[in-house]
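Could you have a look at this structure, given as structure tokens, before my questions?
Only one protein chain is missing; all other protein chains are in place.
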Amino acid sequence: MSKARLMQGNEACAEGALAAGVKFYAGYPITPSTEIAEIMAEKLPLIGGTFIQMEDEIGSMAAIIGASLTGAKALTATSGPGFSLKQENLGYAIATEVPCVLVNVQRAGPSTGLPTSPAQADVMQARWGTHGDHPIIALCPSSVQECYELTVKAFNFAEEFRQPVIMLMDEVVGHLREKVELPDAVEVVERKKPSVSPDEYIPYANNESMIPAMANFGDGYRYHVTGLTHGENGLPTGKPAVAEKYLERLTRKLDPYLDRIQLYEEILLEDAELIVVAYGGPARSALEAVHAARSEGLNVGFFRPITIWPFPQEALEKYAGRQFLVPEMNSGQLVGEIERVVGRRQVQRLNRIDGELITPDQILQRIREVMTHVQ
Amino acid sequence: MSKARLMQGNEACAEGALAAGVKFYAGYPITPSTEIAEIMAEKLPLIGGTFIQMEDEIGSMAAIIGASLTGAKALTATSGPGFSLKQENLGYAIATEVPCVLVNVQRAGPSTGLPTSPAQADVMQARWGTHGDHPIIALCPSSVQECYELTVKAFNFAEEFRQPVIMLMDEVVGHLREKVELPDAVEVVERKKPSVSPDEYIPYANNESMIPAMANFGDGYRYHVTGLTHGENGLPTGKPAVAEKYLERLTRKLDPYLDRIQLYEEILLEDAELIVVAYGGPARSALEAVHAARSEGLNVGFFRPITIWPFPQEALEKYAGRQFLVPEMNSGQLVGEIERVVGRRQVQRLNRIDGELITPDQILQRIREVMTHVQ
Amino acid sequence: MFSEIAQYFRTEALPHIWCPGCGIGTITAAIVRSIKTLQLDQNNVVIVSGIGCSSRMPGYLDFNTLHTTHGRALAFATGIKASRPELDVFVIMGDGDASAIGGNHFIHAARRNIDLTAIIINNSIYGMTGGQSSPMTPHDKRATTSPYGNLERPFQILDVAKAAGATYGARATAFHNQLLTKLIVNAYNNPGFSVVETISQCPVSYGRRNKFKTPADMLMWQKEHAVMIGQKEAVGEDFSIGEIFKSEAPEYTGEYAKLRQRLKGE
Amino acid sequence: MFSEIAQYFRTEALPHIWCPGCGIGTITAAIVRSIKTLQLDQNNVVIVSGIGCSSRMPGYLDFNTLHTTHGRALAFATGIKASRPELDVFVIMGDGDASAIGGNHFIHAARRNIDLTAIIINNSIYGMTGGQSSPMTPHDKRATTSPYGNLERPFQILDVAKAAGATYGARATAFHNQLLTKLIVNAYNNPGFSVVETISQCPVSYGRRNKFKTPADMLMWQKEHAVMIGQKEAVGEDFSIGEIFKSEAPEYTGEYAKLRQRLKGE
Amino acid sequence: MVSHSSKIIVNQDWCKKCGICVAFCPKKVLGSDELGRVVIVEPEQCIACKICERLCPDFAINIEVNKDE
Amino acid sequence: MVSHSSKIIVNQDWCKKCGICVAFCPKKVLGSDELGRVVIVEPEQCIACKICERLCPDFAINIEVNKDE
Amino acid sequence: MAKQQFIFSGTGGQGLILAAIMLADAAVLAGQNVVQSQSYGPEARGGASKAEVIISDEAINYPKVQRPDLVLSISQEAYKKYGLTLDEKAKLIVDDTYVPETKPRSRNFYSLPLTKVTRTEFGSEQSANVVALGAVAAISRQLSLEHVREAVRQRAPKGTTDRNLKALELGWQLGVGALNQA
Partner (left out) sequence: MAKQQFIFSGTGGQGLILAAIMLADAAVLAGQNVVQSQSYGPEARGGASKAEVIISDEAINYPKVQRPDLVLSISQEAYKKYGLTLDEKAKLIVDDTYVPETKPRSRNFYSLPLTKVTRTEFGSEQSANVVALGAVAAISRQLSLEHVREAVRQRAPKGTTDRNLKALELGWQLGVGALNQA
């Protein structure tokens, strides 16, 4: 039976990880994500798992990849500056297809910025922060309950798709305490192990599923893992044809699964002339504003991408032709993608970058302005 | 008098830096950018400058910021993995408005990838690689001559706008040797020094130009530099109003100068039904293809953003309504921005990610296909 | 009297943000007194720090001050010193800043023996982020990320500095702040990379969790466990204070200047 | 006979990419012979490396092999070992890999005394990128980024390892490859962080620039300048080989296992 | 003979009531009021050793010494 | 008495002609041809010390020893 | 019950966040929706500190307090920031030791001896936060003593339960007394 509890967003994230079966955490403290590490330090040794505080974020990212190769579900958490530092090894995990979950509790930047204030300014970095072409999954919770649920999903996606998954939280939800009801059991996905003998194992097989089976280090399947462009056998290659095959699969491996990966929420869209697109903490302000606008008789709707990357393009595309308002706690990031999808002229921006949560009033105000224009 | 010489792209970049007055280089070797460091190691001590090989890329980025604060024009160069590592301190330089130039000679990724093969897969990273909202300038040469000229420009922009500038090269131009003609003298811009006495100096003044005057450490103007959100006096602040003022100026400081910063090249556009948009090394294949297409009677034109960021949006916008073809040595990066500007439906992609330079034939082939469709 | 050193402070920025009883303030005053003793030209002094409670110090000091990124202070300082060797560069770091994320810059600054005066404020904890264990948290002590006591061994940071190539290493405490002032003067006078480890108290993020009731108790611990080097061996919780090592080696910026000179000759 | 050790190789990947006369191949064989001597279960052995010529080694070896990012091998290895301590983990690094970009992970692996066997292939240069100076390039030697001779002092990496907390340190050369095999066996048997520095020749990126005519000349240099520890002091260009230090200290994964046990008890 | 007279000045705006000066004053010159504020209990006992001044983390206590020779 | 007979096998596909084996063979068993290829000059001189085998960076030289007791 | 919005304000180290969490916990026990948040930052050290709670029987979207229904201030600075301009419809509770100077209000004003009572009872100021919680809970009239008591039991650090329950009781009585007086 589920029981209602008061829980912080970071705590719910940690609990979600535990529910999903996390066995290894490596991290380096940074506000406002540190609570996740602290909970892991306390709980992992109790369940036979391992917590290690590394010398920096680079080492933390490296360590979770190493642990994941031995079969452990692995987690790390950080914020802006640490997220920047993890980019090189995040790219390594992507290139070598090692499942893991990386939480970024966004704070206001750039640089050290306002370490204890919320922002949504790493949204584009989550997509493009590491060098080279690569696929990425980033999930963005708006509530404490969702911190829990999406962390479970993040692990499941990571394991199923052999893909690092980013939990793109923000300080608002990370530090918020809220009533949650945790389920007694959650659906947990385990990575696909090889079904063949070691002799027949092809570690980076180009199979139909696009997702090769993954053996644990130490389980008898000896294979090579490298960040160099590699062939199906895992060994490095400089041959353009082999490189292309690998990179084609890598960059498109999520395509067959997009409908399951791209999560979003739609509210009051049917007759909406204006659609407010919001995510993360500010989505709560947006929803409040949408309800307020409705009560003023304005035909406004609400679209919330829960999966930020890959951006749920098809879902939003359906509404092309309507007006859009995109409030963000940054100087305009995801809005670029929305403009790309529904056309630049249809989109209004609303940005706040002073480290304070955008308010329902601010959004309502803009809704009113836009709607007068529309009419 | 200028004299024709055979020169490598990386060498031309180094020579451009010297012409622009570089006095400090800190770096860490990485293919295919290393020649720049090697030339600097040889030449800087000869002109009273300083070359230092740091322990890693993070330290290299830090060291050039330190040197720049003492008044030296400072340079570093790297490639993909190093570019990822430099992101945190790049953000610091942006936040503290310390001029410097960072060269990224792009190679094929993700991760270690194909270290000696070309790519253009760090284009979006150059814009969004560091956490938090921030402005950036990135220039992209297509020839050895341009490696020289744009490096001079990069320094000039850096100094004038107190802004790190990225030279976004690729292995094609970095390692190409080509005939260049170097001018005897180039226009060199120096950073604005305070014109007031130390008592009156406001290091992060919110003045009309958006670019505060910058004093050297050691010249009597004692002030504070921090990556924390700061007020005009440079001291950290948590006050939303002060933070907003600073961030508003920071994120918009380039706006008044966009027409000078956004460089591009236009060829045969007047009657072009299809515009090929290309940049960097592949732009050379594209131009060859465009000429070939013209000789087949196809009305094709060529648009080359030289400044990649801030993307020359207005310049391209003029052609909205035409068809576009965007060949890139990545799985589609800058094309997203082009779709945003001219509308997704008008744009065709052409991508190559196997580490080989895209060929004129490939592009010509696609031009023919698209043009048949258009007609 | 604060007024005697006030000229070195940005008094408008005071009171500082450090918690009641935090040793960093005490150490700040000791550092300033060293600079005063050395009669350095205020315009010629650069203070560089990383990120952490300790690293907030430069903001309060009226020099050329640079508050950088976490762990990277020495790399920034290396750029400053290499580019303009005539500047007097002091580097303030927390124990985490210097020895966790900053460990690599630390050993390389030591290896180059670059003429910087590095002051590590060792409060045995990550203060700023609320009390996680650092690589200098003593074995078995509690931290939020060592809830069952620290499993790891702490660095002997001066041993590491020496092995890596530093030419001066000393230790003092917030309590022994007059000694600290003297050691910083000596460290500055050493023409090479100099490290002064300064034991400090963090009552809020370390003391509370480790059975220190008050800041004064922590200072008392410093008083009782510090052993003057040469006078007695440090055993158990005891630690040595004073000049721990001193040697001579070529200094980086000096070597570079010689190179430039040599090339001119050619 | 290669056939005696062929079972440990991915022979289909041979011949390897190393240049003619490069010492890495010789050292590879010596390492493999150690593993053979130790009779380790091939499925239980993990070989981790960073980036560099040396770090290409694991690709040729038929174990669980991991070729990571530049400088980070020990951090990846730490994750592997901490997560699954029963695995036998060897870490191969170049001198640049281990001591330049990887310096921090190196000192922290040492501090934790985590049971990894680290082999540093010291060819005094960045080989892979074509001959830039490394933090282990001897003073005054030439490199593409030290065109006038190296101004800096090299690390004494075993001193650093020891000061940071490693419990085993040894040195051999490509020439002294039988000694190397023995030392790696001993290093493996040490229950903690063990470092074996192996002097290697890079004829292409180091030798050519530093007056070595042939690879054989470089091996001869190793032969002539190596001094067995305990037998004679190493002066000038000479260096000691053999077991340089050995000590005892708690090992990280063992401590963690004890913690889990203790918590179970509670 | 040299006699000192000293004045103890506490900057209550900066003082954070940490109690260090009170604990370390060798002469028990200083004390705390019920809200933790530093009060000067026995001014005449002060020997101007400046321990309080030097240990105060907040630059909040100042000993003004008047040397009368 | 123990006598050794040994066979020297050079894998020319792997040999990179670095000359190390030639330089270090204590018995001058090995030599180079004009294109730098390793040739066995005096096979009977071989004492099966395996220095060549162990120093070869390319696993290209193999000494097969037949112990006849 | 409509949306009820609380602000706990004072200085860092006074345990206000914990008190706010306990209040929120009590609301969960009462079956309400609740969000709790706070301002962090180096400023929280010795400087101003604020914790917020919103309780509602409907879904709570925007999680920050917009118009507080009750403000607690236990430092003069916090009073200045949150109490001074507070709408008179909202309740204002201050500690009479740390907030000696207050502007007269026509109603909903409670200057209580929270610190004094704590010192008297326990000899130190520890647990003043829970005393304050008791007063807030009582004066808000939104929660039963039983729910708050249970919340304190859940969150009190090991070995301090009895002391904290006692403190809660004291605060609750102060609150009830004040209500009766009003």
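For reference, chains read A, B, C, D, E, F and G in written order, and residue numbers begin at 1 within each chain.
Just so we're on the same page, a contact is a pair of C-beta atoms (placed from the backbone, for glycine too) under 8 Å apart; a residue touches a chain by one contact, two chains touch by 3 or more.
Predicted model only: the values in this text are computed from it and were never measured.
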Touching the hidden chain, out of D:Arg33, D:Arg56, D:Arg142 or D:Lys162, is D:Arg56
Consider the whole complex, including the chain that is not shown, and state which of D:Trp18, D:Tyr168, D:Tyr206 or D:Tyr256 touches that chain. D:Trp18
Residues of subunit B in contact with the chain that isn't shown? 4-6, 31-32, 115-117, 172, 175-179, 281, 284-285, 287-288, 291, 357, 359-360
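As a working rule, only the chains that are shown with their structure count from here on.
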Higher-contact pair (C-beta pairs counted), B-D versus D-F: D-F
Between subunit D and subunit C, distance of the C-alpha-averaged centres to the nearest whole Å: 32
If you average the CA atoms of subunit B and of subunit G, how far apart do the two points sit, in angstrom? 54
Could you put a whole-Å number on the gap between the CA centroids of subunit A and subunit G? 36
Listing for subunit A: what residues touch at least two other chains? 31, 45, 55-56, 58, 81, 88, 92, 111-112, 115-117, 226-228
Where in subunit F do residues touch at least two different other chains? none
